[in-house]
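One chain of protein is taken out of this complex; the other chains stay put.
By written order: A, B and C. Residues from 1 in each chain.
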Amino acid sequence: MIPKKMKAAVLHEFGKPLQIEDVLVKEPGPNEVLVKVITCGVCHTDLHACEGDWPVKPKQPLIPGHEAVGYVVALGRDVQNVKEGDIVGVPWLYSACGCCDYCITGWETLCQSQQNGGYSVDGGYAEYVTADARYVAHFPANINFLEIAPITCAGVTVYKGLKETDTKPGEWVAISGIGGLGHLAVQYAKAMGLHVAAIDVSDEKLQLAKSLGAELIVNAREADPGIYLKKMVGGMHGVLVTAVSPIAFKQGLSALRRKGTISLNGLPPGSFDLPIFETVLNRYTVRGSIVGTRKDMQEAISFAVEGKVKATVRAARLEDINTVFDEMKKGEIEGRIVLEIARP
Amino acid sequence: MIPKKMKAAVLHEFGKPLQIEDVLVKEPGPNEVLVKVITCGVCHTDLHACEGDWPVKPKQPLIPGHEAVGYVVALGRDVQNVKEGDIVGVPWLYSACGCCDYCITGWETLCQSQQNGGYSVDGGYAEYVTADARYVAHFPANINFLEIAPITCAGVTVYKGLKETDTKPGEWVAISGIGGLGHLAVQYAKAMGLHVAAIDVSDEKLQLAKSLGAELIVNAREADPGIYLKKMVGGMHGVLVTAVSPIAFKQGLSALRRKGTISLNGLPPGSFDLPIFETVLNRYTVRGSIVGTRKDMQEAISFAVEGKVKATVRAARLEDINTVFDEMKKGEIEGRIVLEIARP
Amino acid sequence: MIPKKMKAAVLHEFGKPLQIEDVLVKEPGPNEVLVKVITCGVCHTDLHACEGDWPVKPKQPLIPGHEAVGYVVALGRDVQNVKEGDIVGVPWLYSACGCCDYCITGWETLCQSQQNGGYSVDGGYAEYVTADARYVAHFPANINFLEIAPITCAGVTVYKGLKETDTKPGEWVAISGIGGLGHLAVQYAKAMGLHVAAIDVSDEKLQLAKSLGAELIVNAREADPGIYLKKMVGGMHGVLVTAVSPIAFKQGLSALRRKGTISLNGLPPGSFDLPIFETVLNRYTVRGSIVGTRKDMQEAISFAVEGKVKATVRAARLEDINTVFDEMKKGEIEGRIVLEIARP
Partner (left out) sequence: MIPKKMKAAVLHEFGKPLQIEDVLVKEPGPNEVLVKVITCGVCHTDLHACEGDWPVKPKQPLIPGHEAVGYVVALGRDVQNVKEGDIVGVPWLYSACGCCDYCITGWETLCQSQQNGGYSVDGGYAEYVTADARYVAHFPANINFLEIAPITCAGVTVYKGLKETDTKPGEWVAISGIGGLGHLAVQYAKAMGLHVAAIDVSDEKLQLAKSLGAELIVNAREADPGIYLKKMVGGMHGVLVTAVSPIAFKQGLSALRRKGTISLNGLPPGSFDLPIFETVLNRYTVRGSIVGTRKDMQEAISFAVEGKVKATVRAARLEDINTVFDEMKKGEIEGRIVLEIARP
């Protein structure tokens, strides 16, 4: 029995707290399904959305959230590869056009006509959410709903970011920033057969990285990551900067060996200083990477389901969302917060 | 008969004019050959060397020049794949270690132990020059010595830079800067089956680009290259910035379509502003590219020998070198200047 | 005004002549369009279909044809990126599932749930044909309907086959078989910046290849293609075998230089003798290639629309189809036959 109304966290004005309200449950349109949300991770992007930080603004009122995982409970017209009872995720890439150059070559993340969950359409901070059946993430039974939720955004983002470094098994990659993204990146890199170095300014986080498989760790407050990593192993083949900041970028670049690639995850405003002489002489590659395609998602989930990658999570209630946002602003969060919205 | 002495242009102090002097002809060492120079192109790098512009300084006194083409007239010990009478080029990549990770994977241009012609060893502004037989460029008979000289540096540099954009036949590439490098880049791009757009601030140079095959031209003083090229064809798959300047970089980046790659040729000091949001959201790739490997050289020469690429050159005498440098500083040179040192 | 009935060539029994009949015009279903056919090329695959040659049999009764080009005259439900009046092609890849591993990575040609035009669904030997709007080929105005039709199958097939040889501008590719596929392959290869050698047993066809840009030609009745091409230029980087026959395969393989790739277009029964020692020692790659994706199609069409590739065609009427099939069986056709079904 699908109710007419549901509880949701709703944004009415940028910068203001979300309101916990009763809103109508949407009916799934053509190619859409209705998903009963079990958990929904809280992502920095949600905070950016609610603050109105980016040039293109989200819809309003908005139900944020793009890391929802739950059960399909109703199908719209023409739905084909999803059925009631399936466990699915409703990701940032809510839908895409299906026919542009990017969509037909497996790069739907670059589609100019994409819809984004919890941004241009309502998302998962609610008891129910609609999803485009062609773009949902698919899960097997017996998953841990709490731990799996962050894989649908944080996980796939760093997994794709690692792929974009063009490194291969046996090579060295540095993960810069061991937070919600970085602690997953360390695990993905290990599962991909890479040697891993971790860069952060917190010894605690570096110890976490070590326990997750990082073979070298460097506290950027105490040592120059570039000098240290070049001394130890000749430099990195790839670097993934999860916490995109000018200083992290500069340190990451300096840690690269010649012909190395630095991959950037994150969407802050502003710009980096790219040193020309070094970039040309060393044949550096700098590459932006945003979320991941459906294929990346499927692969990222497989690593998690096989137990090779596990998110450090803390549960919260939907009603706690404004507190969670406050903690996020202060940088107080370890791993990821996941909203528990219903029992599995 | 190899004389004991030869005429050469010699740098004794940074920033001072070169001296035309009689110096000893070197004997070729192990793996080396002695080359009687017919022509030697004049490259911006030579000027940088003579001004002492870069952090790592050249040898002193120095005979500059890394675009020499001539005949092998003597062989040192152990030389194997070169014989007397061969026509060879003595490039920037004078030699490399042969056994580092880069050398054994066809990336000797990144060898940390490389020697550079006209920089760490004496170069081609002279009647004779030694070369490492394992690293010379090879030419067939019947070449035009004047026109072919710039291929050994300017040609191979832009050819490699184009390869590094990862574009393929039928895609669009923009060449930013239609000077000594750019006018060759337009031709290479066409020969590689690419659609070509040219960006410059001189209508005259843009007309040259058009006559060489550019299908779109845009004067960056009159129109925004990014807006124009996106309007016309949806943006570029690749951009090659031959005149590395902050404004050219910014314009080139804005001309890219999503997933595009911008490749940088050139070694000025300073840095670029890389906008993070755009780079990540559009999955841009920024890549430095410096000269080219022996394989790149061989390919770049083949295109020229087949008549698909031809440098616009002006001949000068060795004695004119200081005047040529003056013109270069003023940006007055069309195409490339090539020193005619002997008759073929 | 769309009529209720249309003229079509219909297969009722394998191996029997097609019947020219009046049949009902289908209504386009969801995501489908109705296309008024102007031209439809005749492909060997159509003959295979009508003879029932392959393990998986086509529908019956069947309207063959998968090279139809025409105008969209009606839209079914949910059609998005196609509108009435558009000029489209209805290719072999009629539709695919959109959500399997292949579909989401730009390899819909490998989708196990694909429908095939003129095989599992009715095709273009008729005045009207339905098409899946998401999989049609798109054309600009002002095309030559006769010449463009074969691009939608023969053209895209050889273009993809060439891409699958992993060759790049400046390298050598041999086209084995200069018939309906091969004469297009020569042109695509040239447009892609490749050096082209042509192998056939007919001097007339080899002269055609030469006139289309082949730089080397070898009559396999008079010389061993492998020996000749290795003597002339050291062997081929890639070989495309358009007329898949054991002898053509053997000759193609022997023409490869080490590390070369031979790509196979064509679906005859039977098998090839792959010599193990040569394949391993020379690091040969053998690869099958079937039609092309929507992106390949778009690229293949662009080359044709730009005038770089042009099919040699002969017009026929729908009523002539059985005669055309007879000629095809006898191997008497030059280039491609295209049915003119309506005036543009």
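The rule is simple: a contact is a pair of C-beta atoms (placed from the backbone, for glycine too) under 8 Å apart; a residue touches a chain by one contact, two chains touch by 3 or more.
All values derive from a computational prediction rather than experimental measurement.
**Q** Touched by the hidden chain, which of the shown chains?
**A** Among the chains that are shown, those touched by the missing chain are A, B, C.
**Q** In the whole complex, not just what's shown, which of A:15, A:140 or A:170 touches the removed chain?
**A** A:170
**Q** Using the touch definition from the top, which of B:130, B:187 or B:293 touches the missing chain?
**A** Result: among the candidates, B:293 touches the missing chain.
**Q** Using the document's contact rule, name the residues of subunit C that touch the chain not shown here.
**A** Within subunit C, the residues touching the omitted chain are 54-55, 102, 107, 109-110, 112, 164, 244, 258-259, 264-290.
**Q** Mind listing the subunit B residues that contact the chain we can't see here?
**A** Output for subunit B: 30, 78, 80-81, 97-99, 101, 104-106, 108, 134, 293-295, 298.
**Q** Spell out the interface residues on subunit A facing the chain that's missing from view.
**A** 169-170, 191-193, 299, 302-303
Basically, only the chains that are shown with their structure count from here on.
**Q** Tell me the angle, as a multiple of 5 degrees, of the rotation that maps subunit A onto subunit B over the C-alpha atoms.
**A** 180
**Q** Same or different for subunit B and subunit C, when you check if over half of the residue numbers at their contact belong to both copies?
**A** same
**Q** Using CA atom averages as chain centres, what separation in Å is found between subunit B and subunit C?
**A** Distance between chain centres: 42 Å.
**Q** Mind pulling the residue numbers of subunit B that touch at least two other chains?
**A** Touching at least two other chains: none.
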